[in-house]
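Here the complex is missing one protein chain, while the rest keep their positions.
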Amino acid sequence: QSSLTLFGVVDVGVSHYSAKSDFYNNTASFVLPPAIAPGGVTKSQTALSNSNVSNSRLGFRGTEDLGGGLAAGFWLEAGTTPDNGATAISSFNRRSTVSLSGPFGELRMGRDFTPTFWNDSVFSPFSTIGVGANVVSSVGTSLQVVRGPGSPVAASDNYLRTSNGIGYFLPPNLGGVYGQLQYALHENASQSNVPGSPSRKGRYFGGRLGYAAGPLDVALAYGESTAADTTGVNAIGLPTGVNLEEKIKTINLGASYDLGFMKIFGEVSQVTDRARSTAPVPVLGSATLRDSDKYKGGLVGATVPVGPGLIKAAYSRVKFDNDLGPLATPLTPRRDASVNKLAIGYEYNLSKRTALYATAARIRIKDGQNNPAIVGAVTGGVTYLSTGAGTSGFAPRRSTGYDFGIRHAF
Amino acid sequence: QSSLTLFGVVDVGVSHYSAKSDFYNNTASFVLPPAIAPGGVTKSQTALSNSNVSNSRLGFRGTEDLGGGLAAGFWLEAGTTPDNGATAISSFNRRSTVSLSGPFGELRMGRDFTPTFWNDSVFSPFSTIGVGANVVSSVGTSLQVVRGPGSPVAASDNYLRTSNGIGYFLPPNLGGVYGQLQYALHENASQSNVPGSPSRKGRYFGGRLGYAAGPLDVALAYGESTAADTTGVNAIGLPTGVNLEEKIKTINLGASYDLGFMKIFGEVSQVTDRARSTAPVPVLGSATLRDSDKYKGGLVGATVPVGPGLIKAAYSRVKFDNDLGPLATPLTPRRDASVNKLAIGYEYNLSKRTALYATAARIRIKDGQNNPAIVGAVTGGVTYLSTGAGTSGFAPRRSTGYDFGIRHAF
Partner (left out) sequence: QSSLTLFGVVDVGVSHYSAKSDFYNNTASFVLPPAIAPGGVTKSQTALSNSNVSNSRLGFRGTEDLGGGLAAGFWLEAGTTPDNGATAISSFNRRSTVSLSGPFGELRMGRDFTPTFWNDSVFSPFSTIGVGANVVSSVGTSLQVVRGPGSPVAASDNYLRTSNGIGYFLPPNLGGVYGQLQYALHENASQSNVPGSPSRKGRYFGGRLGYAAGPLDVALAYGESTAADTTGVNAIGLPTGVNLEEKIKTINLGASYDLGFMKIFGEVSQVTDRARSTAPVPVLGSATLRDSDKYKGGLVGATVPVGPGLIKAAYSRVKFDNDLGPLATPLTPRRDASVNKLAIGYEYNLSKRTALYATAARIRIKDGQNNPAIVGAVTGGVTYLSTGAGTSGFAPRRSTGYDFGIRHAF
């Protein structure tokens, strides 16, 4: 019991969210917007919100000195929703690990954050939460919800965290160099008479290498998550040759530099959603179709300490490059889209543990009809009206959000 | 971590519940009860019960002194069911708040008890739990389950507690005067092309003002909960004029007076379930129908300390006034009902934290067929057989209950 710590955060505020969709028309002919909404459709909500500047949570952690430089430790942390009390400690969804550490570094098993997530979070003044969240993270989360492997715990798994993971961390005494590797088992069953089993859907591996010394912190991360891996089987159990493999590959580089009167942040990120489907073709044998969509993102930001307060500002952006496939010609219409966000905020620290905060953010989306489910990031609460499947209808266009609240850590 | 407190209660007992329904006949003609149950139908159950004199719970709370008379605090409390272990800390359904307090009082956000609930609880010797529970509270809970706004956490929300609430409490140094205000956001989304949005369903506001000094404690509370708020919309999105608004308005006054050898309790309560439905009428334009059912309740009770023990007794009652509507004539049959409860109990304190207890209670219901779902209060465990929809069949009539157990706080 010596080193057992109970810890947590309660962050609750009042927020206002709005999401406006505009009419678009990608058909060759003229189309009128519906008479009931000629100027677009805006959804909005005022809500008691949580986790605007720090994730509300409750956790248990501890370490044990085993002698000889060895230590054992555990970390069990649940995300909570204090605005309505609905989520308490039903799962340790934030982190659930046991560790053995020593001069060699740390070996960690269980559910943990991915290496690729950290750069989206630590090099963003607003981290990945609240109305000011790094939009690279918003898109990454949506991509995993829409295209990702799913998991027993959360549909967005393998972007932010992995379950069933084995991690290794470099020891802390390497002159500012830090790093980690992570491998998450897919845990799918193989069956001797089922071709292509086990599916590798749900597998993740990745790593991160960084350097932090004095005012500088910089880190590079790479990770691959298998979103789909299916092998077609016919009625008598033989392979049909119809196979699909989809992987989400993330690479990002982030840095921060503390000038004293100001700290600056930057990140560049590229997420590739690569699908490869194979089908038998008469005469040719089989054909493989490749599709490689890209999400190119970045962030620049700064924080300025002012007495017990902190001013924060960030601009983040994601550009969607739609791979039109091998049959595209220069005349094929583009199907790209982009989303960018500007956020400013202020935190006033009443103590080390308690702060009042205010944040405002605005999102603008270009050609949202081309990928509404993923680039249609909102500031929170409400979703865009999205209709017409890219042809003609309402597409995500603008979102604004405001958070006012209190964050208390214990 | 300085002031973090882990606290809880485990209250488990053996209980017996029974609920008897009698045959009734509101038709003009003679109807025989079914041969299989000529003398009525009794359901009964013996169960390991929990939360008979104190709600079983587990919570985490803490405060931080911020200097200058200011303090921050949090309170996360989960209701538990120790008889079967099925409910632990999956939600902080009892209370989940963060507070900032100072000379001005306390500002509190999150999920909390309503101001109107407190009088039902603190001015009842058996509070609102166990077989002896204040029947005003039993009816209030049923009313919210049957007619209330629902919530993500509990169907009975906005009677006992609200989620998404902002509360203000008077400071404690006002010479015995205490008070609170509470506003709970409905959090419904508005949409620019949807008439009548946002619905205000789920909104609550209320307040309580009291005075406690020496042997006297008295408090008045008022609250309104919006149970329904719908605006009819036709196929092309235009308003139809068919609208419904339903509000549950609660006013109650409670008091206790400590005579030393005995403490006496009293409460009066009126809950109005007011519905207003509007429909377009040819020629007239539109017509609004109002329906205003009332639940008039009250309690008298006493506790008598006897050595380390406490004898408790209470009589509580609710009368249902069914609003027959504007078309009713003096010849229209009444559709009222009433429920009353007598409860006696004994608690023997083994220590400040631990007590043994025994409680017995009897409920009698008059004309239960007129409102079986709401006035059909039971002592626990089993429900009344209720058939015939007010015409002819079985109606709630009598219920008895016994609790024997142990309450241990930590």
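Lettered A and B in written order, each chain numbered from 1.
Simple rule for what comes next: contacts are C-beta pairs under 8 Å (C-beta built on N, C-alpha and C of every residue); 3 or more make two chains touch, one makes a residue touch a chain.
Model, not experiment: these values are computed from the prediction.
Checked against the full complex, the candidates B:D83, B:D157, B:E246 or B:D273 give a single residue touching the omitted chain, namely B:D83. When the missing chain is restored to the complex, the residue among A:M109, A:L209 or A:L324 that touches it is A:M109. Across the entire complex, the residue among A:L238, A:V281 or A:A328 in touch with the chain not shown is A:L238. Summarising the interface, chain B meets the missing chain with residues 5-8, 10-14, 34, 36-37, 40-48, 58, 80-90, 350-351, 353-354, 381-382, 385, 405-406, 408, 410. Residues 1, 4, 6, 60, 62, 64, 66-67, 70, 72-74, 76, 78, 88-98, 100, 109-111, 151-153, 163-166, 185, 187-193, 198, 236-238 are the ones on chain A that touch the missing chain.
Just so it is clear, only the chains that are shown with their structure count from here on.
We define each chain's centre as the mean of its Cα atoms; on that basis chain A and chain B are separated by 42 Å.
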